[in-house]
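Excluded from the complex is one protein chain; the other protein chains are retained at their positions.
This part shows subunit A:
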Amino acid sequence: MPELERHSFDVLVIGAGGAGLRAAIEAREHGLRTAVLCKSLFGKAHTVMAEGGIAAAMGNANESDNWQVHFRDTMRGGKFLNNWRMAELHAQEAPQRVWELETYGALFDRTKDGRISQRNFGGHEYPRLAHVGDRTGLELIRTLQQKIVSLQQDDFKELGDYEARLRVFQEFTVTELAKDGDRIAGAFGYWRESGRFVLFEAPAVILATGGIGKSFKVTSNSWEYTGDGHALALRAGASLINMEFIQFHPTGMVWPPSVKGILVTESVRGDGGVLRNSDGKRFMFDYIPEVFKDKYADNEEEADRWYTDQAGNRRPPELLPRDEVARAINSEVKAGRGSPHGGVFLDVSTRLPAEEIRRRLPSMHHQFKELADVDITAQPMEVGPTCHYVMGGVEVDPDTGSSSVPGLFAAGEVSGGMHGSNRLGGNSLSDLLVFGRRAGAGAAEYVRAMGERPVVPEDTVTEARATALRPFQREGGENPYTLHMELQQAMNDLVGIIRRAGEMEEALRRLEKLKQRAGSLTVEGHQQFNPGWHLALDLRNMLLVSECVAKAALLRTESRGGHTRDDHPSMEAEWRRKLLVCTVAGDVVSVEEKPQIPIRRDLLDLFDRTELEKYLTAEELS
């Protein structure tokens, strides 16, 4: 057996997206030796794909905006299931986090008076999304990447070593967390390139691994989204909340098949694009739910006036929260009013001059031209719902990002609570920065206060290695690609955008069978850069996390945000007070109800009583 590569750090950040990089910057600025581990190359994490923008109540476009308004929008978007403390911190701190990016070198689009420009997005009362065209995620990740490089340059000047305090291990996959008693002690994984194993010893680990979308067939997510962090947390003894809530973005590409699911940014609608069915009708006017009637226009004239006069008009219904729009599209297609390839039409070509479209939506223009032969300045796009974001994740302490396992922290999409049952567009990028920073500081404080450093038990390494190598030891087993396709199909069809008890029970039966088959997978070839092997290891996580989603979804007998039950179509105030908490013991996922912490009085006072009555029980209101 080759000698095991070992490293020792104070803080290990798993994930190099927005949350991971911001956390690493914070931990390093607290003087801790920090490592960042990521599956793909540095600068290519999923965050790079974010398009529309980052939400922060800076009030540059409309002075009436402030954190209280942002807080209210976030809670409404999440149907009041959000962890209110997270929503509060997020709304308060997002502006500082965005301005800070400018000091790292970010170049956002500008207002006429030279400040950061802000655009409209679904569910946000005022134009609130700081952006760079429609490539905001690229700007975010590159800026953080360059900030990390600049900290490394400082260390080089001071200590003669770029990596003295902050080191990035790229194309490295973590397969297991290590514990010393009940505390975190490090992580185990492999270099994708060589397949060699590495043990990291560290008293604090921050999970920033993103989402789970690769368990679904139609998704806007990349291969990285196999729910590794969710599964690592579960196996380490932490709990996940809100796993039943999955966001299906209303507008993914539907044609050609090979690009099905790729995102069409919400900015298209924020900038004036409208949704039409095959009769040419702007159908969203028929889908404004009761709770939103006073905020959304019920006729085209008013909706169109809103783009120029927001004070005097209600918003166009195309900008309802994503869950509403996704369901509406689903219904139109089901009713036979869909587009030729099973979506609806999203049209910006009749709404803005071609030149303006190219300027404001360059990546969309490029994407449709290159991948679908569609010129969005002249033709409508065909779009349909696509699995986009998981609201559920590791249950954390809002202020520090700490999970229930000492030394284990989580931030970004892998954490749960902030967005409740549905995330507003733009609220993820801000979430990454606000809670990435807080988790970095939380981990630093934990390391500072801790007594003796934990030690990784040797049998952890032996077991982790054996688990990772198992797929090579079998012959004649199944190919991981086949299993992955079956998993995606099952989740898509049976635990997708509209759910029914019978179908979810069927999904759980299929997951059980897949789990058994996954135990006897075979991969060919060697450990060196072997995608078949990588997938075999990722499947284990996808199956575990999918089971959480299906089990929680079956238990929640109401419809709310990213969880729509055909058999329980209404939202129930009693359910708002309950969280579903997933844990795993051995191989068995259990889901339990847990009461939500009541919303703090002064935050409740930010809402009208009539609005609260739509969400809260009479008991809570008294």
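The working rule: a residue touches a chain if its C-beta (ideal position, glycine included) is under 8 Å from a C-beta of that chain, and two chains touch if they have at least 3 such contacts; residues count from 1.
Convention: contacts and distances are computed from a predicted model.
Chemist: When you check the chain that is not on display against UniProt, which of "Cytochrome-c oxidase", "Fe-S cluster assembly ATPase SufC", "Succinate dehydrogenase subunit B" or "DNA repair protein RecO" does it turn out to be?
Modeler: UniProt lists the chain that is not shown as "Succinate dehydrogenase subunit B".
Chemist: Can you say which of A:Thr175, A:Thr209 or A:Gln367 touches the chain missing from this structure?
Modeler: In the full complex, the listed residue that touches the missing chain is A:Gln367.
Chemist: One chain is left out of this view; which of A:Leu138, A:Ala238 or A:Ile357 touches it in the full complex?
Modeler: Touches the omitted chain: A:Leu138.
Chemist: On subunit A, what residues meet the omitted chain?
Modeler: 40-44, 46, 48-49, 58, 95-96, 99-100, 102-105, 107, 109-110, 113-115, 117, 132-133, 135, 137-139, 142, 146-147, 149-150, 152-153, 162, 193, 222-224, 255-259, 262-263, 363, 366-367, 370-372, 479-481, 523-526, 528-533
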